[in-house]
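Below is one structure, written out as C-alpha cells; the observations come after it.
All protein chains but one are shown at their positions in the complex.
So, subunit A:
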Amino acid sequence: MATTTTKRFAATHRVAGKGRLAGSAALGFTFDGQTYAGVQGDTLASALLANGVHLVGRSFKYHRPRGFLSAGPEEPNALVGIHRDAARKTPNVRATVQELYDGLTAVSQNRWPSLAYDVGAVNNIGSPMFSAGFYYKTFMWPKDAWAKIYEPRIREAAGLGVAPERPDPDTYAQRFAHCDVLIVGAGPSGLAAALAAAESGQRVILCDEQPDVGGALRYESGASIEGQDGWTWAQAAAASLLARDNVRVLTRTTAFGYYAQNMVGLVERVTEHLAHPDLTTPRERLWQVRAKKVILAAGAIERHMVFADNDRPGIMLVSAARTYLNHYGVAVGRNVGVFTANDSAYPAAIDLKKAGVNIAAIVDIRDNPSSALVEEARSLGIEINAGRTVTGTDGRLRVSSMTVQAKSGGPARKVPIDALLMSSGWTPSVHLFSQSRGKVAFDEPTLRFLPGIYAQDCISVGACNGADSLDATVDEGFAAGEKAVRATISAKPKVDKGETWGGGMLGASPGSGPEQIVKAFVDFQNDVTAKDIRQAVREGMRSIEHVKRFTTNGMATDQGKTSNLHGLAIAAEVLDKPIPAVGLTTFRAPYTPVTFGSIVNHAKGELFDPTRRTPMHGWEEQQGAVFEDVGQWKRAWYYPRKGEDMHAAVNRECKTVRTSAGIFDASTLGKIEIVGPDAAKFMELLYTNPWAKLEAGRCRYGIMLREDGFIYDDGVVGRLSDHRFHVTTTTGGAPRVMHHMEDYLQTEFPHLDVWLTSITEQWAVIAVQGPKSRDILQSLVDNIDISDAAMPHMSVREGTICGGVPTRLFRMSFTGERGFEVNVPADYGRAVWEAIWEEGKKHDVCAYGTEAMHVLRAEKGYIIVGQDTDGTVTPGDAGLDWAIGKKKSDFVGIRGLTRPDLVAPGRRQLVGLRTKDPKTVLEEGAQIVDDPKQPIPMKMIGFVTSSYWSENCGRSIAMGLVEGGFGRMGETLHVPMPDGVIEVEVCKPLFFDEKGERLNG
C-alpha cells in the first residue's frame, strides 16, 4: 500500500490558488496498480483528474472508453471497484462520490485485459447487432441455445463490477428517529429551511449526501450571502445548527427512499471515507426517520448534450468541471471546449479562463445568446460560436477534438481540445417527491417536470421546485422552514449576490438527429443512444414505460438521472406528441444504490433470528446433548454417551424410560392460563372435549379444531380451580394457538368473562416418566401426596418442591408410563432439574431427548399434530372420536365436521404399519400403494407419517394415513422405494402395552 510520507505532491493538473484543499494532507492511492498522489478532501475522481487521468472505465455494452461525466452522485460512467482487503471489495463505487483516503486501492471494471486495450470493445464495431431490444430478438433461435449458450455467455460478459466472494466482515447499524421537520439536502435552500425551523426549538434533522453542506455553493463562485462567499456562509450556518440540541445534521447521508406517512429512509456512510476504519464502528447506518413535515431541498441535476460521440473521456458536465476547479483546485484540461444550450456554461468557461485554462471555443446552439455572462466571456477573449452545434468528437482514450458546424449544416471545423464541457440545462430532482406518491406536472415554458400535487405532508423548495436563482432558493427554503414550525423568524439570510440557472433543451442536438447514423449517447451507463430510442418507437413502443424497457434507458444503477428527460424528449419527437402525453417513468427507491449490509444492519450472526433456550439448556449442554432446532427453540435431541451414535443413544434412552425412568425438558411446550368465571364455557367452545364437569385438580387431553373441522392443536389441560385452567399446546403451536383463542374471544365470544395469559416462559417443565417416576419425586415434593390413590393419572396439584419452590405438578404421560410433569418458576428450573437428576441417579434414570420422546409416544400411538396430521385430518380420521363431547351443541369446528366430504367413506385414516421384515424402518413421507404391480404413475392411497426403530418392541414401528385405513386391518399394503417395494401390514396404531396398564403404575 502506498503511504503518505513517500509520496510527492503530483499536481500536474492542480491549479495554484484554486479550490479549498490547499494545505491539506497529502495522500497516496492506487488505480489499476498505478500509484498516484492526492490530498485530504479529494474524491477519487478529483484526485485522478489532478493527475490528468480521465480514462476510468469501459461502458456496459460497447466497452467504449469512459471518463467522468459528473462530480457527484449522478455519475453514470466512473464506476470502479474499491478493495480494502480480501473480503472487502466493493464493486460499482462511483469515483465521484468515493472520498480519498490514504492507501485507497481502486480498480477499473468491465475491461479485459486492460483498461486501455479491451477485447470487449469489438462490440463497438459490431454494434448494429446490439441495437435496442437486441436481447429479445437476437437470442431467440435455436430454442435450446438460450439456456445453454446465450444466457451464460451474456451473463459472463455483462454486468460491471465483480461481487466479493467472502462474507462481509463489516458491521452496520440502524436507528429509528422521529422529528418535526426533516430537510433533505443541505444546499442553500435546505440550510435556509433548517435555520428557520431550528429557531422554533422543534426537532429538526438535516441530511445531505455530500461530506459537507453547501450543495451548489461548492462550485458557484458568484454567490455571496450575509457578507461571506456562499461556501463559507454555508459552513458557518451548519456550525450554528450543530450547536443546537434540537438539530441533527447528517452529512454523508443519502435520503434514498420516501415511504408512507412521511417515513424516509436514509443511509449514513460512517467509515467509508476513513483509511483505517475501526471494525467495531459501523460502516453504514440506516436511518428510518418518521417526520411530521418533510422539506425536500434536493437541488437539480445538470444534463449533458446528446450529440455524436459525446461519451469520450474528457467530455463532462459544466458543473462537474466547475466543481473540480472551484472546490478541488483541479483543471480538467488545458485546452477546453464548451458545448451548451443555456447560460450555465459561461461562468464555468469564465472561471477556467481566469484560472489560466485556455477555452478553445464555446459552441452555443442558441442563435443570439445574450446576458452579462455572455458579455463577460466575450470580454475575456473567449470565442463564442452562437447558433452552432457540435456534430462529433475524436480521440480514442481521451477527447482530442470537436467538430463544429452551423445548426443548418454547411462546412465543419475541427477544433482541437483536451476536454469538452457540456450543458443542456437542469433537471429538478423530483425523485423523492415522486416516491412520496406526489404527482409531477410538466412546465412547458421551462421544459421541466416540477412537483405538482402533493400526497404527503411535504414541500419542495429551491432548484428541485424550479427556483432559478440563489435568491429564490433561499427565500423558498426559509419560508418553508418557518411554515413547517408555524413561526415567523426574523433573521432570514440575506443574499448579497447569486447566480442563476435555467433554460436549455431536451433531446438530441442539431446534427445528431434522426437522419444521422451516429452514437449520440442518452444513457451512458446502459449505452443507450438517441438512435435506440427512435428505433424503439418505430418498432411500436408508444408508452415511455415500454421505450424504457425495450432500450433499457434509465434502467442502470444511476436510474437515468441524466438520461430520462432526453430519452423522453426524443421519443416524444418521433411520436410527434407533447412530452407529458408520452409520460414519465416512475421514480422508485433507492435514489442511489444502498448496500445490503445497511438494510440487514444488526440482523446478522446471532442476531439474525432469536435463539430461544430453556432454563435447563446449560445443564443439557454440559451433558453433551445434541440439540435440534424446533422453531426458534433449541431442544435437546438426544444425549449420546461415550461411544454412542444417535441410534444407540435413543435406544438406550427409550429402554431406560420403560425400565426405570427418564427425565425430559418439556419447557418449550406452549402454556396458557385461562382465568375468569366463564373459563370453562370458553374451553367448551374452543375445544372438542367437554370441560364443564372436569373437576378442579383433574386434567384432560384436549383437541382444538379450526372452523373447517380439521385438527389445529392438542395438549393436556389441567383445571386448577373452577375459574382457572392451565392449558398446554404444542411447542410450535404456542403463539398461533394463543392468537386463535384471543381472536375468537374478541370477535365471537366477547360476552365471556375470561382472560388469556401466556405462561409458556413462566414455568420450566421437567417431565419425569417411567415406573420409578413416583419414587424419584416422592422425596422431593414438600406438601403434595403423589400416591396413586391421592393423585391418579391425569391430575394436577399445586404445592412446593425442593424446599419451597412453587410447583404445578401434573400427573400425565406422553410415554404410556406412569409420569409426572413438574412445572416450576423458570429461574428455578435448572436447580429443580438437578435435584431430580441427583435423586434419579439412585434409580438409574437417564435424561432423554426429543427423539426418544417421539419414539416412546409412537409406541403408544399418541399423535403429534403437524407430523401425523397435516391440516386435513379430523379427530375421526386420527381415531380420536372419543375426544369429541357427544352432547355438545357448539364448539369451533363442529359444523365443519358434518361437511359431506368429512364424513364420506374413503377418508385417509391414521393406522399403524408393521413392516413384514421387522428390521426394515420405513421412511417418513413414503407413499403407500395397494397394488405394486400397477403401471406408473401408481395410485397413492396414503403415506407414512411416523416411523422409528423401537428397541422396546424389538422391531420397527410406523404410523400412516391410509384411505379407509380403519377398514383395512390386517391387509398387506406396499411402500415402493427406489431399491424395492416394502410390504407392510395395517394394524392398530398401538405397539406397546396394548392394555395401557403401565399408565396407572
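Everything that follows uses one rule, which is that a contact is a pair of C-beta atoms (placed from the backbone, for glycine too) under 8 Å apart; a residue touches a chain by one contact, two chains touch by 3 or more; residues count from 1.
Basically, contacts and distances are computed from a predicted model.
**Q** UniProt protein name for the omitted subunit, picking from "Autoinducer 2 import system permease protein LsrD", "ABC transporter substrate-binding protein", "Sarcosine oxidase subunit gamma" or "YCII-related domain-containing protein"?
**A** "Sarcosine oxidase subunit gamma"
**Q** Of the residues A:32, A:539 or A:761, I need the one that contacts the missing chain.
**A** A:761
**Q** Looking at the whole complex, which of A:753, A:844, A:923 or A:994 touches the chain that is not displayed?
**A** Once the missing chain is taken into account, the touching residue is A:753.
**Q** In the whole complex, not just what's shown, which of A:532, A:620 or A:673 touches the removed chain?
**A** Of the candidates A:532, A:620 or A:673, A:673 is in touch with the missing chain.
**Q** Given that one chain is not shown, which residue among A:111, A:366 or A:830 touches it?
**A** Considering the complete complex, A:830 is the one touching the chain left out.
**Q** Using the definition of touch stated at the top, determine which of A:615, A:662, A:816 or A:893 touches the missing chain.
**A** Of these options, the touching residue for the absent chain is A:615.
**Q** By the contact criterion defined above, which parts of subunit A meet the unshown chain? Give residue numbers in ascending order.
**A** Where subunit A meets the chain not shown: residues 171-178, 203, 280-282, 285, 288, 290, 602-603, 606-607, 609-615, 632-633, 673, 675-677, 753-755, 757-763, 802-806, 825-832, 835.
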